[in-house]
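The following block contains the structure, expressed as structure tokens.
Heads up, one of the protein chains got dropped from this complex, but the rest are sitting where they should.
Read from first to last, the chains carry the letters A, B and C; within each, the first residue is number 1.
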Amino acid sequence: MIYAKKKEMIAMLLAGGQGSRLGVLTKDVAKPAVPFGGKYRIIDFPLSNCVNSGIDTIGVLTQYQPLELNTYIGNGQPWDLDRINGGVSILPPYVKGKAGEWYKGTANAILQNSNFIEMYHPDYVLVLSGDHVYKMNYELMLDFHKETNADCTIAVIQVPFEEANRFGVMSTDQNRQVYEFQEKPEDPKSNLASMGVYIFNWEKLKDYLIEDDNDPNSENDFGKNVIPNMLNAGERLFAYTYGGYWKDVGTIESLWEANMDILDPNVPLKLNDPPWKIYARNAGQPPHYIGEHAELKNCSISEGCMIYGKVDHSIIFPSVTIGNNAIVSNSIIMPNVSIGEGAVIEYAIIGENAIIEQGATVGCINTAKLSGEHREITVIGQDIRIGAKNSIPAGEMVEFSLPGKEPLR
Amino acid sequence: MIYAKKKEMIAMLLAGGQGSRLGVLTKDVAKPAVPFGGKYRIIDFPLSNCVNSGIDTIGVLTQYQPLELNTYIGNGQPWDLDRINGGVSILPPYVKGKAGEWYKGTANAILQNSNFIEMYHPDYVLVLSGDHVYKMNYELMLDFHKETNADCTIAVIQVPFEEANRFGVMSTDQNRQVYEFQEKPEDPKSNLASMGVYIFNWEKLKDYLIEDDNDPNSENDFGKNVIPNMLNAGERLFAYTYGGYWKDVGTIESLWEANMDILDPNVPLKLNDPPWKIYARNAGQPPHYIGEHAELKNCSISEGCMIYGKVDHSIIFPSVTIGNNAIVSNSIIMPNVSIGEGAVIEYAIIGENAIIEQGATVGCINTAKLSGEHREITVIGQDIRIGAKNSIPAGEMVEFSLPGKEPLR
Amino acid sequence: MNVLGIIFSYAERDNLRELTKPRTLASLPIGGKYRMIDFILSNFVNSNIFDVSIITKNNYHSLIDHVGSGKEWDLTRKIGGLRVLTPFASPDAKGNGIYNSRVEALSYNMNSIKRSRAEYVIMTNCSTIYNIDFEELLRFHVDRRADITAVYTNNIQDPSLLAYDAPFYHVNDSGRIEDVRLFSEENGRRIDDYRSANGENEPINKSCGLGVFVIRKSLLDSLIADAMAYGRLDFYRDILQRLAGSLNIQGYEYQKYFMGIDSISSYMRANLKLLDVEIRNKVFENVVYTKVKDSVPAEYVSGCVVKNSIISDGCRIEGTIENCVLSRGVKIAKDSIVRNSVIMQNTTIMENVNLNYVILDKDVIVRENRKLSGHETFPVVIEKATIV
Partner (left out) sequence: MNVLGIIFSYAERDNLRELTKPRTLASLPIGGKYRMIDFILSNFVNSNIFDVSIITKNNYHSLIDHVGSGKEWDLTRKIGGLRVLTPFASPDAKGNGIYNSRVEALSYNMNSIKRSRAEYVIMTNCSTIYNIDFEELLRFHVDRRADITAVYTNNIQDPSLLAYDAPFYHVNDSGRIEDVRLFSEENGRRIDDYRSANGENEPINKSCGLGVFVIRKSLLDSLIADAMAYGRLDFYRDILQRLAGSLNIQGYEYQKYFMGIDSISSYMRANLKLLDVEIRNKVFENVVYTKVKDSVPAEYVSGCVVKNSIISDGCRIEGTIENCVLSRGVKIAKDSIVRNSVIMQNTTIMENVNLNYVILDKDVIVRENRKLSGHETFPVVIEKATIV
């Protein structure tokens, strides 16, 4: 009795990753639920891209700490995805017959949900991952996929050759057909890196997923197994070149950089872009308040904040309080953080609900700063309290609360 | 950043059960998703009871074949549970830290979702199971719980003493306080049977769930472990007596009986009851059509059906076709079944999408029927085809399609 | 889909007597559990158009009750969604705020129409039940580089189901509408003329308009502003007919089944036609969404006799019905016989009643032993909430 309207293409969003390189930031939440850019979560980008591209049916595959992500997505209303036909569905692992099976790899996760996909009889399936910041029109990619009569189209981006070894790279002919694929090669033959965005003909993909599942040696991963298998079998794989801003925010460094990119008018990541809005669940807070003695420089501030101190080149999420004479510079302050009077935060990411008490310092270096010097990012975990006048050295990742102390004289 | 309004009481609905005693009917769906009463699923009863009792926050714990159930519940709109604050949430098992954990028992399922419960800071938690048909006002039960100042209130129903051994039974004093609890006793001391409906003070329950989790010998079950532990520790347990219709539809026999109860004006299961409607996801079909030569007797017919044959004392779900001269009696025909011309169905449950081809017979007995004789129920599984003129003897459970055959001469 | 759907919820004139007294045409019950607007709204949604405005004039209470927030049609959208445009909403509503023609109605609501993000508009009345793929219609409009595309039908099997103010289009070989022929009020009803000239049930071999148009929103805006400026308020005469020479008005031929309803007799006829399996399959080819009432399935009590009828949820049948269409919650007591009738929601027929060719509106009670009989083309109509 499950009726559903046929859809030309549906999206499957792989949101199961723990994102362990983000350390304390993903201790209690899945990586796609990590806050980004003042009011977003990372998953807002692929979700909004789908909606803006006219894709209204999205399966989100989760298995790691999904509560926050599930609550965040809810019924999908913020993305206009609360639909009777389609919309957004959370797809956790489940028990079938006698035993349950966790998702073994990206490909296995899709296979285990083939019943979900089949409900919509799609011609094409768009496979996305939940850990990149970018704005992309998947509809144009689908047009390309149809034009080239491809079995699988992989979105690629040009990267510097020296970084290509971190990606799956593709060699293509003049028609953009892929003739060679290397997964994280030591010696890359191309600098066209896979963005982890695939369009497959569903019928074709299904065959390869079943084949892959029968291979006990497979890691059940798209990049490592399914794509190479398809290429070896002579299927038509094409590379679709994307030219816009794209960033993997899988490390502390890259997460910090991508946030700072928002403040840089020269970086092509424009969020204030009405025809291609990035939707997010709203904090529901009143507008923020800027106090009598606040000083603001090149920063972004969200709803519900109370700013009494100085903010320079920083991203301030909703409901943050920054006390009198506090200084926040080159930092990312996640929702609901409280920064006490006179505290100093530099080059840091402060996790949700953290409390930095008065006079504490985070990420400061006492030596005079050389211009252009590389500064390590300091991270304070979610719900952590840094006691009054305590001092967290640059580059630390703080997982436990620390008491206050008398300052060194 | 998970904000939620405080709720006085939230409901946790245990919908994980496979319901293996329902055989082929739960091969691909969880028991709470089994169709009932012409347009409902079993889970519609606890969900509608919650809504009608003013409970607007419900966690549904699933792990067995959840796709159909998840799709059925969707965003909760049919039950008015598509809410920003609260509403219905599907709670599957998940990975936390390094490894995932399936639900070990009913109590463990609740414990694993204590984060969800804590979001709403409830005073009380209502624990329900998803496999009973009944209409009950949980608000009155909560009033009783508050009046008696109980730690846990258990809804009970009087059963014949000879059946009490199938239930958890309670002995109570004149104030309805429970002083003894026996789980499925061979020698029951009381005929007050637990309906599997509990109200707990959340803070108290949490302690016992943690204690239970630390006990390696526990089955992590409410009836077997948590309730006895609470009683032994001297907590205040009370029995709330329910006097209406209540049926465990966990077996083929009881499922058939409960369906037939709808057709019996003497049974107090009234579905057409505007102030206490049972809500269901709508089939979205046009009204049904009754043909020129149809004959109808004491039956219930749903949307989208095309009835050309005879229907007697039967429940017909949406989109069923019954061909010319076909006879359906004392049977339950689930959605989208097609019954060919001249086919005869007696004392049967026909699963969703099954096809009974022309002239086939299901559940008929050739010998003259004695009045009052007990007839075994025949079950045809979901998506099964019974070929033309094939004959399924009474009491069979058909799991595989069968070809047509020439009739015996 | 880059389209705003605009539905006129009322008929410029109808002949539905008691049936449209308590409601606007859009919320007239039909086919058991549906209202006229369900077919149009479902048509939009099934064509992936999720941005729809309904223009109301008066008497639209039951319509608002029915469509609510648009949830049942998946039209409770953040972007687009359903809007019901009601009189007096805007500070620039002229005169007494009430419009008397389509041009005025569009003009008074143009601010709201312009707020939609869509580039194109598909306008429709709701007196006709049809099944168009609007996506295909839009592709046609764009491919033909049309200024306006008007939908017409060529082969009218049943002229009684064609709206009597439907215009005739002169479509040339390349598909362009070169002329529009209208019959003003004084000249009588055109379709009726044809009927009397050609016989009631003779097919008409003419291109008749179905009241469905595609137009770029910006063009609609300027055409309406222009028409208002010159006081030219008749959409057919002052826009279609007058500009057929200068605009590229393309005709799109609709070849599937339709039923137009603008009189008691066509209302009766349309309902009874749904008893024909073939016609029903055509009309319900795609899902038709409607408001969910959470009624129980229909109950048939031993002793009932039911033949060739459409029965909705919540009915309880003890008596005899034949060739009937019953809405939700109708009760027919024993020893009553109802034939060839349309019975709307929650109407109760008590014992020993005999009805033939009757239309009973909502919440009617027919008391014991009553007998009412009409004729197919002149059914007896009983007003809403009457006790007979």
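Details
Just so it is clear, contacts are C-beta pairs under 8 Å (C-beta built on N, C-alpha and C of every residue); 3 or more make two chains touch, one makes a residue touch a chain.
Since the structure is predicted, the reported quantities are computational estimates derived from the model, not experimental observations.
One chain is not depicted; across the entire complex it touches A, B, C. Among the residues A:Ile154, A:Val178, A:Leu237 or A:Cys299, only A:Cys299 touches the chain that is left out of the figure. One of B:Arg83, B:Lys189, B:Lys297 or B:His313 touches the chain omitted from the figure, and that residue is B:Arg83. If you put the hidden chain back, the residue from C:Pro22, C:Gly175 or C:Gly303 that touches it is C:Pro22. Although one chain is not shown, part of chain A still touches it, namely residues 38-39, 77-78, 271-272, 277-280, 282, 284, 286-294, 296-303, 306, 311, 315-316. Residue-level contact of chain B with the missing chain is found at 5, 77-78, 80, 82-85. Taking the whole complex into account, chain C touches the unshown chain at residues 21-23, 57-61, 64-65, 68-71, 76, 78, 81-83, 86-91, 93, 96-98, 111-112, 115.
Following the convention adopted for this analysis, only the chains that are shown with their structure count from here on.
Mean C-alpha positions place chain A and chain B at a centre distance of 40 Å. Distance between chain A and chain C, defined via averaged C-alpha coordinates, is recorded as 48 Å. Along chain B, residues 77, 284 each make contact with two or more other chains.
The set of chain C residues touching two or more other chains comprises 71, 287.
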